[in-house]
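Note that this complex is displayed minus one protein chain, with the remaining chains in position.
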Amino acid sequence: MIGYVPGASALHRAHPYTPLAIATGLFLMAFAVSAPGAVWVVVAAAALFAASAGVLGTVLRPAAILALPTWVLLTILHGLLGGAPHVMLGPVAFSVAGGERALVFGGRLAAILLAFLTALATVSPARLVEAMTARGVPFGRVYLLVSTLTVVPRLRARVRRIVDAQQCRGLRLGGSPLARLRALGPLVVPLVLSALAEVDEQALALDVRGGTARGRRTALDPPAERRADRAVRWVVVTAVVAAYAWKFLGAGR
Amino acid sequence: MSSAPGRGHAVRWEAVRFAYDGAEALRGVSLDVPAGTTLAILGPNGAGKTTLTRLLIGLLRPRAGRVSVGDWDVAAKRPDELAARVGYVFQHADQQLFERTVRRDVAFGPRRLGLGDGGVERALGELELLGAAESHPYDLPAPARKLVALAGVLAMEPGVLVLDEPTAGLDRAGRDRVIAALRRRSVEGVTVVVVSHDLAFVAEVAERIVVLREGVVVADAPAGRLLGDAAALAPLGLEPPPAAAVGAALGLPGAPIRVGECAAALGGVRWRGAGA
Partner (left out) sequence: MALDAVTFAYPGAGTPALLDVSLAIEAGTVTGVTGAVGAGTSTLLLVAGGFAPRLTGGALSGRRDIATNRISIVFATPWTQLTGLATTVRAEVAFGPASLGWPRGSVLAACEAALRDLGVEHLADRDPGTLSGGELQRVVVASVLAMEPELLVLDDPAAELDPAGADALYALLPELARRGTAVLVATPDSERLARTAERVLVMEGGRVARDGPPAAVLDDTDVARIAWAAGCPAPYPLDVAALVARVVR
């Protein structure tokens, strides 16, 4: 499930910028470290982040689905093309060093996915709009960001309707890979076309409701910025700076 | 419009129950619709009308009871298999358009079923879409796209036609074409089930009306009887269509409910000039 999941955890109640800051911090940390063990510590931290928001179960599945193809590819590529030493897996010579590299890249991917999916799950689009408005962010940018975050659930409903309609015209789902490929056209094209057709009307409606008005929007219910929010963000910044300092100073030695 | 023997199938719901996430939508509905009948289903929003029709095309499965189209038990078939007998026209059908031209899109369904193109040309002609047949569907205005989607289902020559709010958003001319097409199909013996708020339209096409409320059938009567009865319609929040209202106001013989019948019943009447 990709998208906002209502909840009552501390992260849900925090200022919307806080989960985003934590996710960004985890992203940066994942690249600050290079040993497989360290990378997977970051992954564990991301999992902890998700668990503390009560969404670990919800984000694990989409994270796995998104990560799996890349993991397989990484393992095969690095395993086959990596340098010595090798280990024999059946008929294939599998590079240990390559395997380690695969673990590092795979771990980074896992950490990033878990972190950002958790941020998506805990940041309510409505509260994010209010937070950004209160900070004076121009509405155009707010809308662009929030629409991107909510695109998946919106599209899912539309896809369901299209699948239903095309089935009723005799389109068979499933079957051979070739049949599935041919079924993509009648499913994807209406999705894109109907979405585009609505964009005009939606843009007009938004304009009419003052979406393009210049001048500052009134924030009606801006989320509170508490000391805890600021404290957490400082911790994140400090941790990231420290990690990069260690990385560059350690490399220089 | 007679229930002539023809290519229609009888449709039957037997003690059907259905619930969405625990909220009961249909609470034991039984309806027997002989082949070739045109049935209209009325009722407030949330009464279960759309649920009832979606069971016919296999998009929903009943929790209890049985739904059959002719000799087919719907539960044993997939929606794309049922499409050989049931043509379902969605209320916002234009989300299914995807081909580069109107003609190709209308031909999509018939091709899936292995039918020739005769039905396609016929449907395009009936709905006066021949002039737009080579246009891209999304170059046409929304009401025209709705007619294209309807043509796509008519072209599949189904024995049962199910339509959800077919006249919503259409102008007068579009409505007239839909009425004519449904009447023609009915004469050929096709079973037609229509869900609609538009009582004037229902009067023009339906022989029988069933009213649903909160998942149960609260009325089941011939159209002529129910639509002319203001007292029966009032508790449903409905009013008789104009033709029936004129008939009632003037006490016309035959209690007409259709524009044509009403005008005929008024034949021989003398008129004052306007402002007289």
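Going by the order they are written in, the chains are A and B; count residues from 1 in each one.
Just so it is clear, a contact is a pair of C-beta atoms (placed from the backbone, for glycine too) under 8 Å apart; a residue touches a chain by one contact, two chains touch by 3 or more.
The model shown is predicted, which means the values in this text are computed figures rather than measured ones.
Among A:Ala93, A:Val146 or A:Val159, exactly one should touch the missing chain; which is it?
Checking the options A:Ala93, A:Val146 or A:Val159, the one contacting the hidden chain is A:Val146.
Out of B:Ile41, B:Leu82 or B:Ala144, point to the residue that touches the absent chain in the complete complex.
With B:Ile41, B:Leu82 or B:Ala144 as choices, the missing chain is touched by B:Ala144.
Looking at A:Gly37, A:Gly83, A:Gly175 or A:Gly210, which residue reaches the missing chain?
A:Gly210
Could you please point out the chain B residues that touch the chain left off the display?
Against the left-out chain, chain B lists 44-46, 141-144, 168-174, 197, 199-200, 237-239, 241-243, 245-246, 249-250, 259-260, 262-264, 266-267, 269-274, 276.
Need a quick check: the contact residues on chain A for the chain that isn't drawn.
Interface with the chain not displayed, on the chain A side: 124-126, 129, 139, 143, 146-147, 150, 154, 198, 201-211, 213, 215-221.
Operating definition for what follows: only the chains that are shown with their structure count from here on.
Please work out the Cα centroid separation of chain A and chain B, and write it as a whole number of Å.
45
Show which residues of chain A lie in contact with chain B when the two form their complex.
158, 161-162, 164-173, 185-186, 189-190, 193-194, 197
Note which residues of chain B are touching chain A in the complex, please.
57, 59, 78-80, 82-84, 86-88, 90, 92-98, 108-109, 112-113, 138, 152-153, 156
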